[in-house]
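With one protein chain withheld, the remaining protein chains of the complex are depicted in position.
Letters are used for the chains, namely A, B and C, taken in the order the chains are written, and counting of residues starts over at 1 for each.
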Amino acid sequence: MDIEEPVTMNQEGLSLPVGDPVTLIDGAAGTETIDAGVLVELYRRLVLGRRFNQQATALTKQGRLAVYPSTTGQEACQVGAVLALADEDWLFPTYRDTLAVLTRGVDPAEVLTLLRGDWHHGWDPHAHRVAPLATPLATQTVHAAGLARAAQLRGDSLAVLAMIGDGATSEGDFHEALNFAAVGRSPVVFFVQNNGYAISVPIDKQTAAPTLAHKAIGYGMPGVRVDGNDVAAVYETVRAAADRARAGGGPTLVEALTYRVDAHTNADDATRYRDAEEVEAWLRRDPVVRMENHLRVRGLLDEAMVEEFREGAERMAGELRARLSTDPDPDSSAGAGADALSLFDHVYARPTSQLLEQRALLARELAAGKRAAKEAIA
Amino acid sequence: MDIEEPVTMNQEGLSLPVGDPVTLIDGAAGTETIDAGVLVELYRRLVLGRRFNQQATALTKQGRLAVYPSTTGQEACQVGAVLALADEDWLFPTYRDTLAVLTRGVDPAEVLTLLRGDWHHGWDPHAHRVAPLATPLATQTVHAAGLARAAQLRGDSLAVLAMIGDGATSEGDFHEALNFAAVGRSPVVFFVQNNGYAISVPIDKQTAAPTLAHKAIGYGMPGVRVDGNDVAAVYETVRAAADRARAGGGPTLVEALTYRVDAHTNADDATRYRDAEEVEAWLRRDPVVRMENHLRVRGLLDEAMVEEFREGAERMAGELRARLSTDPDPDSSAGAGADALSLFDHVYARPTSQLLEQRALLARELAAGKRAAKEAIA
Amino acid sequence: MTATAADHRITPAGARTETVTMARALNRALHDALAEDDRVHLMGEDIGALGGVFRVTDGLAARFGDERVADTPIAESGILGTAVGMAMYGLRPVVEMQFDAFAYPAFEQLVSHVAKMRNRTRGALPMPLTIRIPYGGGIGGVEHHSDASEAYYVHTPGLHVVAPGTVADAYGLLRAAIASDDPVVFLEPKRLYWSKGELDRTARLPEPGTAAVRRTGSSATLITYGSSLPVCLEAAEAARAEGWELEVVDLRSLVPFDDETVCASVRRTGRAVVVHEASGFAGFGAEIAARVTERCFHYLEAPVLRVTGFDIPYPPPALERHHLPGVDRILDAVARLQWESTWESRTRSGGSR
Partner (left out) sequence: MTATAADHRITPAGARTETVTMARALNRALHDALAEDDRVHLMGEDIGALGGVFRVTDGLAARFGDERVADTPIAESGILGTAVGMAMYGLRPVVEMQFDAFAYPAFEQLVSHVAKMRNRTRGALPMPLTIRIPYGGGIGGVEHHSDASEAYYVHTPGLHVVAPGTVADAYGLLRAAIASDDPVVFLEPKRLYWSKGELDRTARLPEPGTAAVRRTGSSATLITYGSSLPVCLEAAEAARAEGWELEVVDLRSLVPFDDETVCASVRRTGRAVVVHEASGFAGFGAEIAARVTERCFHYLEAPVLRVTGFDIPYPPPALERHHLPGVDRILDAVARLQWESTWESRTRSGGSR
């Protein structure tokens, strides 16, 4: 007996239920089933998103953000997937998905609270149905499966979008999340942004799977690949998967093929592990430009609209710049973190006597003008 | 766009690279490619294995074992998979795989050291190339991937057999092990005994995958199903996968379909969660009886041999009974655990000063005839 | 989300007291919580038809259905992580980890999410979760079945940690844990599952965070919790013969810690021994000894001593009795509390006691 060779990443003509990546915008048609208003809105959000990335990067250089993981190049994923959600749906972002959170309607300054180093989290999760940015990789996918399960148990129809990077699919939690969702037929869309790298590690050191979408098969759920730089394709794919989830069809795994154009974060040096040519090639597939061209070809976009969207983005950026140019305001919802004594307020529903003692110690220190650990921390 | 339905457990005519379970012994042919001596040896080991299970169960009832997870009904998996290994290969058993360890040539009393409650582990892992029985589920699969990787790095050609139950495939470690092995093309055969249950939980609450073998696809390795009550099929499948591994072909996932005839352990009450009819149906597929019938049909087995094997098994059981009827002997390799002061010997290469203090405390207590925690622990 | 312990007190439907095992008392607590609050959901391995390996969930799936009492895949991180998501949606999940060592795969979810979620979201996402973990040894379990892992949990800010030592507390503390808006690691002493005691389900639930003085005495204080409580009570009884009247304080709640009750006792007796079965080095006993010393230094006739498991992996069944703190080892520690110094120091510190 011989063991048959497995399907490999490069093998042609897969007979597996995972097809070629869905692409819609490269012809004039392809997007005709999508409402024109939606298409234009997708584009507008891409423009906003690109500008947001630029502004956040600039703020980081100025020391206004502690760190910023940019989504430049991945805007179509962030915008397309989130706009596909209905109001009642929930979003579980991972640490890079600031733009997804912004697209969901969260105030830009609140989106950046964590990265500003001000407090761990900025927005009201219930108001937006958006969980906090998850830093420990893949852990949020399990939360997503749990929230979806809870909605099912309560008889509520909604879908949950769980976002994750390609590298994070290696974590055990990813496996457990897909399995729980599949066994429970829970309404989750697992959306993997395969941007080719996990910090410095390329995807072929992360997995030997033919595609990440193939992982769906092992859980008994559909797996779909989509061109992650095609905002319409991302939108349409996630919409279909979310509809299916809401209708009781269970979870779907979506793999979006994209590229992280910037370094991992401002602190990273991408030249250590990848070539300029590789980046160049992906810049030619820029998701904003591609959508703009597509809409122009389809006659849905004119110069005035482009200008209007550009201006709107400039306004958003200007406001963000202004709001983040000052030190955090302890009394605003986006800035309450700067109040030292608030450190003890939310550890428990009611502070323990031990915490009250510690709070009193800090209050005495502050009152006495004691120096904190280091005026300038390394 | 619509999401295509995934392949489901019950779907007919899968177009996936995972075929029907390999079965060899149900016709007269089917095993002709396997050496006759091997076939007879497989049978002899099944007989031994069945007797070992009976004896261990009896010893448990007499209080000589703390606990015993029986492999009755699963003997073909335990025997077939292990006999397929070469001397240089390694075996990573999980907690139920006592019979696999026995089949690898470990002394029966040493196999049972853990379950006897005497010490945590009985045999020399290097002498037999058998890792300790792993109680925390799925953790041993990662060790297996690591040892296989180490052998690769050292340029040694060997295969590693990692055994695991169906339920344990839900653990994150299973996912991480398959992924590490696949990415590294490491020589591991992951051998899942799908016996239908994880203690009380049936497989359909554990996974929604079409089969467990389908999980291989998501890692880029071959997945094979085999009739786990057909010792020749198990042998042949694992042999092929191990050959492939040793030759640099990378890992394989094998799913063996079998059934746990006894309760989970002596402490379990299986009537709480399954019907007698289900057990009956599987008893009709008894792996020992099926192999006996097959060998008789092929003319490879006669009454004298049956009798000889039965006697050999009786002898093994008798010896085991005798050796385990006394209290552990602190000086034998299978019984050194009973020496209280040895508790401190192997925590570190050299005991710390703190451990030496604690050892001295216990020594004083023992010398003074102090009562230990409870003469009779609950 | 604002239910408090008090809301969950049972309205007496004819007061009833019964003699039950601790496992049964826990079962009753889960039953009553499920019956009273439809947001309560139980999840775990084999907790459904089987009723759990210790039968603590016996009959509950039959009574409440498998959506309220759900068998999960074997994936502890997945179990706890999905419970986090469920709690975000307003449910009150009660998770069972089958054995202490099998809670370790969920450690990241516990430390990085369960413990921190309320704090990071400034109260927006409380975690009203109960994590039931059978803990400790003394039941003849093979390796990985007898860990006493409380030190990991008590050191993690954001978690409450509770360990009942009596049947009544098993019921009361579990009801209070499920009613709590904070995550509670609920440690069930395996060794006491079959111990029996009186249960009155109409009794007032214990106030969260309060210790109980189980026996009064003036010579020294034994500070303990969970599985070591009966051993300490036995030691206190035996100590009488040696002329010592030992006070026994049962912490019940490890976090929050009841400094008041503990320190009041130690100030009265001037001597203390901490007893638990987990390894001593950096075990919870270290915190107890350190904080009691900080707060009661001038009342102490002797250093606070610790009687704990050794600093070794939990031993196999044949040897576990040597590892677990027993009556004699406790009495030996009491004997080392520098009784000879009493007169001298009494003179020295005069009015302070």
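Observations, loosely collected:
In this text, a residue touches a chain if its C-beta (ideal position, glycine included) is under 8 Å from a C-beta of that chain, and two chains touch if they have at least 3 such contacts.
As the structure is a computational prediction, the values presented were derived from the model and not from experiment.
Here the missing chain is touched by one residue of B:143, B:185 or B:244, and it is B:143.
Of the options C:41, C:144, C:191 or C:329, the residue whose C-beta touches the omitted chain is C:144.
Of A:73, A:172, A:196 or A:249, it is A:172 that touches the chain left out of the display.
Between the chain not shown and the residues B:3, B:177 or B:362, the one that touches is B:177.
Residue positions on chain B in contact with the hidden chain: 119-121, 124-126, 131-132, 136, 139, 142-151, 153-154, 172-173, 175-177, 179-180, 183, 336, 342, 345-349, 352-354, in rising order. Considering the complete assembly, chain C touches the hidden chain via residues 77, 101, 104-105, 107-108, 111-112, 115-116, 119-120, 143-144, 151-152, 154-155, 157-158, 255, 257, 278-279, 281-287, 289-291, 293-294, 297, 300, 302-306, 310-313, 348.
Mapped onto chain A, the interface with the missing chain covers residues 66-67, 114-115, 117-120, 135-137, 167-168, 170-173, 198-201, 205-207, 267-269, 272-273, 328, 337-338, 340, 343-344, 347, 352, 354-355, 358, 362, 365, 370-375, 377-378.
What we mean here is this: only the chains that are shown with their structure count from here on.
As a whole-number value, the distance joining the C-alpha centres of chain A and chain B reads 43 Å. Spacing of chain B relative to chain C, judged by their CA centroids, is 36 angstrom.
Centre-to-centre spacing of chain A and chain C amounts to 40 Å, using the average Cα coordinate of each chain. Residue positions of chain B touching 2 or more other chains: 170-173, 205-207.
Within chain C, residues 72-73, 75, 77-78, 105 each touch two or more of the remaining chains.
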